[in-house]
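Yeah, one chain of the complex is gone here, protein chain that is, but the others are all in their spots.
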Amino acid sequence: MYHFDSDYMEGAHPAILERMAAENFHKHDGYGCDGICDSARRRIREACGAPEAEIHLLSGGTQANATMIKALLRPFEGAVAADTGHINLHEAGSIEATGHKVLTLPHTDGKLSAEAVASYVDAFRTDGNRDHMVWPGMVYISQPTEYGTLYSLAELEALSRVCRDRALPLYMDGARLGYALAAPACDMTLRDVARLCDIFYIGGTKCGALLGEAVVIPRAGMIPHLFTTVKQQGALLAKGWVLGLQFDTLFTDGLYLDIARQALAAATRLAEGLAAAGYRFAFKPVTNQIFLRLDPGQLEKLSAHATFSPWERLDNGCEIVRMATSWATSMEEIEAFLEDLARR
Amino acid sequence: MYHFDSDYMEGAHPAILERMAAENFHKHDGYGCDGICDSARRRIREACGAPEAEIHLLSGGTQANATMIKALLRPFEGAVAADTGHINLHEAGSIEATGHKVLTLPHTDGKLSAEAVASYVDAFRTDGNRDHMVWPGMVYISQPTEYGTLYSLAELEALSRVCRDRALPLYMDGARLGYALAAPACDMTLRDVARLCDIFYIGGTKCGALLGEAVVIPRAGMIPHLFTTVKQQGALLAKGWVLGLQFDTLFTDGLYLDIARQALAAATRLAEGLAAAGYRFAFKPVTNQIFLRLDPGQLEKLSAHATFSPWERLDNGCEIVRMATSWATSMEEIEAFLEDLARR
Amino acid sequence: MYHFDSDYMEGAHPAILERMAAENFHKHDGYGCDGICDSARRRIREACGAPEAEIHLLSGGTQANATMIKALLRPFEGAVAADTGHINLHEAGSIEATGHKVLTLPHTDGKLSAEAVASYVDAFRTDGNRDHMVWPGMVYISQPTEYGTLYSLAELEALSRVCRDRALPLYMDGARLGYALAAPACDMTLRDVARLCDIFYIGGTKCGALLGEAVVIPRAGMIPHLFTTVKQQGALLAKGWVLGLQFDTLFTDGLYLDIARQALAAATRLAEGLAAAGYRFAFKPVTNQIFLRLDPGQLEKLSAHATFSPWERLDNGCEIVRMATSWATSMEEIEAFLEDLARR
Partner (left out) sequence: MYHFDSDYMEGAHPAILERMAAENFHKHDGYGCDGICDSARRRIREACGAPEAEIHLLSGGTQANATMIKALLRPFEGAVAADTGHINLHEAGSIEATGHKVLTLPHTDGKLSAEAVASYVDAFRTDGNRDHMVWPGMVYISQPTEYGTLYSLAELEALSRVCRDRALPLYMDGARLGYALAAPACDMTLRDVARLCDIFYIGGTKCGALLGEAVVIPRAGMIPHLFTTVKQQGALLAKGWVLGLQFDTLFTDGLYLDIARQALAAATRLAEGLAAAGYRFAFKPVTNQIFLRLDPGQLEKLSAHATFSPWERLDNGCEIVRMATSWATSMEEIEAFLEDLARR
């Protein structure tokens, strides 16, 4: 049996565990105010080409999203997102729990288009009833999206322009950012992300760390007293250096993108093999997540060889499922699975 | 110029103002703990055929909705509503401000169907990801709906059954309940509402009062310490008798429905006249709100004779607008307007 | 039996009811966007000497406090208040329900001193643990206080200076502001309040209106999109003109302070009579609320003649109770009560 359920089944890149053992008995200041965290922040700033950036190291994606959106918005504002957005569907109402509405727009392949945002916001701002409605206060996107698809640089530039023209912060959920930036189909860099977004986070949990997401605010001080809001949300680790060490390691010598490339190569081979075996994709696979549209026979067969995640039941009896590779997936594993699948 | 912008442009039924003058210098206990409120509650219980009902008198609809939904739900739950529901669109995020998501389903003529609710809830409860999502915790409907349409008794019975089978409280927003119950097309009574809903409110503001909504909970004690939650939401009037007096008057000798009938007769005549003049309806008019689909020429002409509320701009250049009558609209006013419209 | 339970037992000044009857069938735009509200705002601006002030008309004090404090504070901030402050004790946790902590300081006769605020805030801002704590984000005071005492002009000036030096908005809860400003012992005017506070509200409910509090923000635009936040809190009346009419009337020809003077004269006579009869005060009475410290015998006797509000049970068996007069209390009523009390 092979396991492609998700990209967070294994632990951390070995370099992280080695360093953790080395640092274990050194004494570090608490709450991220230590030298390792400082070093991690320096390396991330450099990788982002954002020397002034403010960086907060948090534990998980839902936590990062809720904390930052709460900190960004005023009471009368909500977050604009694709209806498929993770904050809208799969974070248990964490945004609403902070008092804010998720304002949804229809997605295209999991993405929000600049045009759709512009037209929604402009219509809102001239709507006679606008004062009785939740004001769009920011725009939330994910790169890659919840369907494993990618914004192109041109699309991100257009979104950024639309947002800045309307004074709306653009927020990118980068839970799998490594798997976007290292993808052959991706034409943007981390520097582009830092240049075009007002806040984003670099996912660690799914990209080589045990846990951890690095929130980057290129324009430091944009949100006052964010440390306190992070604490209030229960998002401040006492041993912050545990997060710092992971990002410091991942951002040394390009490790973050290197290990993402391995996941993408495995995903590419997996997709090729599945296509060759007659499987159809719900979305063209370009990152480490592959969404298959399976008929009942295919579902049964595939289930006999591997575990994966159910995604959506379709009316015609078919089902969309997700298979994911990670930095820890070996090419051997993929080949062995494909052979098995072919054999039986 | 005639004014059909809304049904809350005038004050209160004269009987209310008279009685207010008579009571003005009597001393009443505060916060709704007075004899007039007690009498109002008795009359409402009787009208509802719900002798045990708990009744809270609040000031407005958004306030009633947010207070009751907050009091009803646990943190992991949201309120299921039609996507056109007032709580979803036009209450400025008041539900989310209490920490809860509005879970929207597509509407049909502004209504939620029992089937749609059942199928959504049942699919949710068997969804493998359900624990990462907001649980449906209640169902919100409006009678009449935001488009002036009506649930039939059969539809409400079906919804009630679906909800009770699934242990989901059914909540009815009755901001214009009088204009529903007194409508010729309506086949349900207030007793049916009290029998089939777990919480509902009887709208006063739009149906003859200066302000006030009477929240009815047929099964008293369903929500513990609701008085305190009402206070916490800033929804407790010091001079509660001002609300009590209005409902006591409206529920004496059937006044509430009597004056609603007048509004409905005016609306019927208005709709007939408009139809005869070639205007088309976005929804078949059955209550006191008439939704017209106007082409640019019609919009210009109608605007020359009356004020009304813009509702939605359509892609084809047409616009949906709303005209409303109220208990204070006279038949003379309607006839005069129609004549004017015909003349020029 | 005489009733001194509170100052919100009667209705409205007769001039208000008369005008309401006159306006009842005129059509007014909704939500406070009508001519009467505009006129009320103009008159209040003039009385405040604040020609640019932004004014919102709300229904009650708890609602006004929660809405404004929520709108003012950022997530990491709390409201500094005396431990006896109404928002701390008697508003059912409405501030916390908006996500903010009430940061309490010990009171002196119900008041916060400028020194106490300065010393607390300065210590906080240099505390090494400050980032783990709730930041003071505004200062809340009541005039008169919950014990019927008064800030002097010098005290308010000192508080205002301390707050402005520290960029902390000063908020005054003026639920009974009329009974402060019209008091012989008061040395400040409404213009002083408008000059020294950043937000305050002028109480209507307890000072001549059926309901209504006028929130004044001398520096308009200080809080963006406040209308939407008011709506979100369920604090926006559809028939806003009902509030506008009351304030327009109260701020015509000085009615607001005139009727307060009547209440204060009654309270003065009541306090004199009680003192002469051997009753002792918990706080020197200077406004319309009189706090008595009663031994069991006095409590029994007084209870035989009048109703009043229990306030606090003391360890020695004594009890503090409150008697209140209002604009509707006649001097005859006071004299009759004092005679009765003397006779039996």
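So that you can tell them apart, the chains are marked A, B and C in the order they are listed, and the count of residues begins at 1 in each.
Throughout what follows, a contact is a pair of C-beta atoms (placed from the backbone, for glycine too) under 8 Å apart; a residue touches a chain by one contact, two chains touch by 3 or more.
Since we're looking at a predicted model, the values are computed, not measured.
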Identified contact with the non-displayed chain, of C:Ala53, C:Ala92, C:Val121 or C:Leu302: C:Ala92
Touch with the omitted chain, as defined above, among C:Val134, C:Cys207 or C:Leu338: C:Val134
Residue touching the undisplayed chain, where the options are A:Ala12, A:Leu103, A:Ala116 or A:Leu338: A:Ala12
Identified contact with the non-displayed chain, of A:Pro106, A:Gly234 or A:Gly317: A:Gly234
In chain A, positions touching the absent partner: 3, 5-6, 8-12, 14, 17, 20-21, 23-30, 59-67, 91-94, 97-98, 205-206, 210-211, 228-229, 231-239, 242, 328
Hidden partner interface residues of chain C, rising order: 75-76, 78, 89-93, 96-102, 123, 128-129, 131-134, 310, 313
Absent chain, residues of chain B that touch it: 70-71, 74-76, 98-99, 131-135, 224-225, 227-229, 231-232
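Operating definition for what follows: only the chains that are shown with their structure count from here on.
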Longest centre-to-centre distance from chain B, chain (CA-based): A
Chain at the geometric heart of the assembly (C-alpha centres): B
Length of the line joining the C-alpha centres of chain B and chain C, rounded to whole Å: 33
Set of chain B residues in contact with two or more other chains: 91-93, 97-98
